[in-house]
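All protein chains of the complex are present and in place, except for one that has been dropped.
Letters A, B and C mark the chains as written, and numbering starts fresh at 1 in each.
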Amino acid sequence: MFLIHCPYCGEDREEEEFHAAGEAHIARPLDPDACSDEEWGNYLYFRRNPRGLHRELWVHVAGCGKYFNIARDTASYQIHGSYRIGERFTWSDAEDSAAP
Amino acid sequence: MSIDPNYLRANQGFRLADGGRIDRGDPLIFSFAGRRLMGYRGDTLASALLANGVRIVGRSFKYARPRGIVCAGVEEPNAILQIGGREETQTPNVRATEQPLIDGMVTRPVNGWPNADADLMSIFGSLGGALMTPGFYYKTFMFPASRWESYEWFIRRAAGLGKSSKLPDPDRYDHMNHHVDVLVVGAGPTGLAAALAASESGKRVLLIDERSEAGGSLLWSGDADKYAWGEAIDAMLPMQWVANAVRRLDANPQVARLTHTTVTGYHDHNFLTAWERRDDTCAFSGSDTVPGTRQRLHKIRAASVVLATGAHERPLVFANNDLPGCMTASAVSEYIRRYAVIPGNRLVVMTANDGGYRAAFDWKQAGREVVAVIDPRHDPDSSAIQQAREAGITVLTGSALVEARGRKGVTGALVAPINKLATFVTGDTRLLACDTIATSGGWSPAVHLSCHTGSRPVWDDAAIGFVPGPTTERRYAGGSLLGHHALAQCLADGTEIGAQACSVYSDEQREGSIAASVPQVQSSNTTEAAPMALFAVPHPKPSSRAPKQFVDFQNDVTAAGIEQSTREGFESIEHVKRYNALGFGTDQGKTGNVNGMAIVARALGKTLPEVGTTVFRPNYTPVTMGAVGGAHVRELFDPERYTPMHRWHVKAGAEFENVGQWKRPWYYPQGNESMSEAIAREQLATRNGVGILDASTLGKIDIRGPDAREFLARVYTNSWAKLAPGRCRYGLMCGEDGMVMDDGVTACLADDHFHMTTTTGGAAHVLSWLELWQQTEWPELDIFFTSVTDQWATISIAGPNSRALLDELTDDIDLSAEAFGFMDFRTGHVAGIAARVFRISFTGDLSYEINVPAHHGQTVWDALFNCGERYGLTPYGTETMHVLRAEKGFIIVGQDTDGSVTPYDLDHGWAVAGNKPFSFIGKRGMQRSDCTREERKQLVGLKCSDPNTVIPEGAQAVRDPAQPIPMSMVGHVTSSYYSAFLGRSIAMGVIKGGLKRKGEKVYFPLADGRTLEATLCDPVFLDPEGARGKV
Amino acid sequence: MTTTARPPLAHNALGRTASAENAGLTITDHGVTGLLVLRVKPERVELVKAVETVLGVALPGALQSATVDLAVVRWMSPDAWLISLEMTERERIEAALVQALDGHGAVVDVSGGYAHIELSGPSVLEVLKTSTAYDVHPDNFVPGKVVGTTFAKATVLLRALGGGSCEVLVRRSLADYVLLWLDKATTDVGMRYVNNSE
Partner (left out) sequence: MSVFPKKRRFSGLGLVKQALKHQEGWQRMWRSPAPREHYDIIVVGAGGHGLATAHYLASVHSQAKVAVLEKGWLGGGNTGRNTTIVRSNYLWDEAARLYEHAMKLWEGLSQDLNYNVMFSQRGVMNLGHTLQDMRDIQRRVNANRLNGIDGEVLNARQCKQIVPIMDTSGRTRYPVLGASWQPRAGVARHDAVAWGYARAADARGVDIIQQCEVIDIVVENGCAVGVETRQHGRIRADRIGCVAAGNSGVLASMAGIELPIESHPLQAFVSEPIKPILDTVVMSNAVHGYMSQSDKGDLVIGAGIDSYVGYGQRGSYPVIEHTMQAILELFPCVSRVHMNRQWGGIVDTTPDACPIISKTPIENLFFNCGWGTGGFKATPGSGHVFADLLANGEPNELTAPFALDRFHSGALIDEHGAAGVAH
């Protein structure tokens, strides 16, 4: 069970207080109406789903109610950082080249 | 009990006259397989059985061979018993070696018919033994195919260990959360030293051990001893040192200690679970007193974890090594020293290391005969051997015990000389008469916990075992767990890692600079001979032809079976595990796994590290399901949410419906009314007079901010730009895929202030959906959402008399049609309470939704009833609400939609404003090519040709009922009722191309053989002009 | 017309008002308390200032609370505070806050939406530890600290009070569940229920 740092509460909290909300930084196309079915489908459903470093969106439902991002390794489950919406996070590793 | 205790006491023929950590003043009487026996407080069930000379404790799983107690701790594979005198407390598969003896306890073997001593199945076992090799099932029982089910019936009945109760468990379980700086697992010398060192930091320390008291292996090796291990710690006898350490720890308020508590799982980010056995006395003694909490699961989050879990002794693999009387060497010592129980009279020891000699010394000291110690090492030189010889014990080096003899227990040991590598027998065998065989193949570190988070153990040649591998957790290990068997080393390890573990916070304290002093060991043990890596003992015959050599006792896995599987291509240790069920038992292979791996390595010509281990997973030892569930059972399984008027509904005799976590009144039967009668009555009363519904469960969200309007326009499909204060609007909410997700009415309180309602079940999801968009996508919008679901009691009154009724209770709201029109919203007072009143309708009739602060809900509800009688005020529940709305063709999201329905499919195109400037959520999704197909399933009304027949909900529609199966289906019924008001059945459903096919017929072939016919129609069955609501 | 406000626990399934002798846990039900949710973006400094003037206290930071004569202000989220005050003061303060916010932020009356209870007695720590995974050790959960967390299967706002006591604010509809939970959780230590709502 994860111990997750909420960047708003400023504390490490138990996973049970949070919900995972999928891959982070998936921007809504600026002009949806101009998207092809394919572009729209990609936005809706297609994901990087990496084995390794992953930026993802979580929400502190039982706590402050805020959405935020965590940078986590999906293989080791290690969390490398939590950061607020709008902030950026970079791994010291160059390994993260595939990231957006 | 009626039996004379003195008689029972005298029956403990294998109890030593003195010694042991038992309380002879507290005799406990228990039964095993129907026999009454006696033991003492401090005994385990196993030690008490041995004291009474019980040798056979069960029959083996596959071959029904007699089995006895092998170990003294959690690694025990055989002594798995059924406990419980009453049906509701029947507890299967309890390890006798761990279970404290309880007065009045009723115990039985789990297998054996008519009993374990004389099991008839053993006849099959020995006959079938030759056939029932690995893969047996996969290779047979295939013909004829139809017979498999009956074969299986027999297989299932033969399998399984104990039996479950069939009555609900009367006991209570709970959970306890902990946050500590240092968790120390294991209270042997290593763990105690670690806890002592850590406790000096002032940090929070938790020390846990599965045994009934601290001390670990010192419990069987740490008291006065005149042989090689006459050790002292800080000039105290080891067990005195333990007592002293425990005193110091208990005096420290920052230290907590749990005994009889097993750390069962090590999860990510240093989260561990520990299972505490608190109180089994009531359950097992048959007493009727109300029990407290039987077991508790501790959930521990630790900044760092110290593992000091020690090691398990490996029995050697030799022919017939499963005969009762074969034990591990340390178990023999533990029974003698800790419990004052001698498991037999004549002992043969076979050990590949010096430690095994202890069993011989203890045995001799207890005054019994040691026949010989067999040591496979050629000319080892150690104090142990010297002292053994000095004590007159025969030591045969360069030899092996190749086979045990006996039928229901050991009667002899076959011994032979072997080569230096211990790979084959080099000379003639010799039979030694004995009744007990103690073996030690070495020690397997208890790496289990260290592996649970995915870390793989690594082979350590010096330890002759797997030790914990690298991890990303803050985890420290020491002592026997690292293969360090010298007591001084264990204490040094513990002190060091204890200090390290608590210094992770402060940089200046790194690397164990806490000045805890290492307890000093004084020992007379001077020379040690290197242990030998021996696992399976050679036999004059190949293992396929020798008597069975057991590796995993619980699953009857043999050396020959393992070799056969490698021959069949099962080369991965994981395949071997699964093909043989090696390590699959309740002991998870604690004694058998490494031996099994060694046999695989031998068969494949690989090294043990090349073969590797299987994956260790929780649980370390099995945990009751009740403890895992904790107190969240029965009425606490999931919260029940109540509306402010809940108790009134209960008193009014309502039947309730579960909607999400809410309890909603479903209908209110009166007298002997049936459900349909009650609903008909509620419907008619509402349509003709006035009905009242508790709608407090609706989700309610207060939305405020200058950008509220813009936001609503983005998340709803329709337009919000022109909704004036004081007005309400219905909205559909879609996902980005264009599928309907929720609906509800939103009122405009002020230009920048809205009151949104959602479905009961969708409330939480909708709020987080709004937050998601606002927080992550449009943070620039100045707007706030606050859940006010619980703040407002919502009372809906519907029916032609609703205005008159409400008028009685309000002075400051003008209810006239002109002043307060349909879809208007007003604030004012109802029954003296400040209220928000919406004139909206889910029934099609004149209707008001009164919202008052929840703490006044009951007051207003009562006030309505106070003057309601003359209007025929009738409470109605969700079922009537469903009928009333269906008469009007109003949808229920989740019932009439299922995640594959767009607003257009619902013919709700009117609620979609395609020309809004912002491409609202769902707009693009509903325009995808498949979502605009002509022949999509669309919501229509359905009129059954027989007006008295209600088409079942979920009935599937076909156009041609005569077609053969598989039929081509065109849709299904989503809502269907008998409308008492219309005097006929009505239904809605989604039908392919339905909107263009109104007037056509569809058919519903039902499971009961009937085929119903219905005509597609408009879903508004009542008052299509909407006149009733607008009066 | 005079009415009686019903506290959230008034219809609890247990109907428990009696007291157990030597109870390990005492539950004090404060009944209906005036409660306002205040929403304002902390970066809108001028609005925060105005609000603070109304309350007479600075808005507390993460996981903190502030107590003044008038009210207790609890941090809920970076842009949300829960203010408890006398019912009689609620309307006045609500209006003043709305005015201070000048069309931004939000003030929402949630007085009816919560049960407000207090846990005290020798077993509080033990009961909290069986009920929440939050670290309630007094080293961490110091008086005045406010945390949103799970309590059994409900979501609550906990505030540490002096003397090892703890305030629990839970949504009204879940209050009976929480009480039932506490009743079972005190099987070994006993509990006492005190209705302090008038």
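What we mean here is this: a residue touches a chain if its C-beta (ideal position, glycine included) is under 8 Å from a C-beta of that chain, and two chains touch if they have at least 3 such contacts.
A quick note: this is a predicted structure, and the numbers were derived from the prediction, not measured.
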item: Chains shown that the absent chain touches, full complex; value: A, B
item: Hidden partner chain, touching residue among B:A79, B:A422 or B:V623; value: B:V623
item: Sole contact to the chain not displayed, among B:T586, B:S696, B:S919 or B:S979; value: B:T586
item: Residue among B:A17, B:L131, B:A251 or B:A962 touching the omitted chain; value: B:L131
item: Missing-chain contacts mapped onto subunit B; value: 84, 89-93, 130-131, 133, 136-143, 145, 148-149, 152, 155-157, 159-169, 171, 173, 265, 267-268, 271, 273, 299, 452-454, 544-545, 560, 564, 567-572, 574-575, 578-579, 581, 584-586, 588, 615, 617-619, 622-626, 628-630, 632-635, 637-638, 640, 657-659, 737-738, 894-895, 898-900, 925, 928-931, 952-956, 958, 965-967, 969, 972, 974, 1005-1007
item: Touching residues (missing chain, whole complex) on subunit A; value: 1-2, 15-16, 19-20, 22-23, 37-38, 40-42, 44-51, 54, 56, 72, 74-77, 98
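What we mean here is this: only the chains that are shown with their structure count from here on.
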item: Distance between chain centroids, defined by C-alpha means - subunit B, subunit C (Å); value: 33
item: Mean-CA-position distance for subunit B and subunit A (Å); value: 28
item: Sites on subunit C at which at least two other chains make contact; value: 133-134
item: Subunit B: positions in contact with at least two other chains; value: 301
item: Subunit A - residues contacting subunit B, complex; value: 1-3, 14, 19, 21, 28, 31-33, 35, 37, 40-41, 43-44, 57, 59, 61, 65-67, 76-79, 85-86
item: In the complex with subunit C, residue positions of subunit B that touch it; value: 172, 174-179, 204, 292-293, 299, 301, 631-632, 635-636, 638-644, 646-647, 662, 702, 704-706, 752, 782, 784, 786, 788-793, 831-833, 853-859
item: Subunit C-touching residues of subunit A, taken from the complex the two chains share; value: 8-11, 13-14, 16-17, 60-66
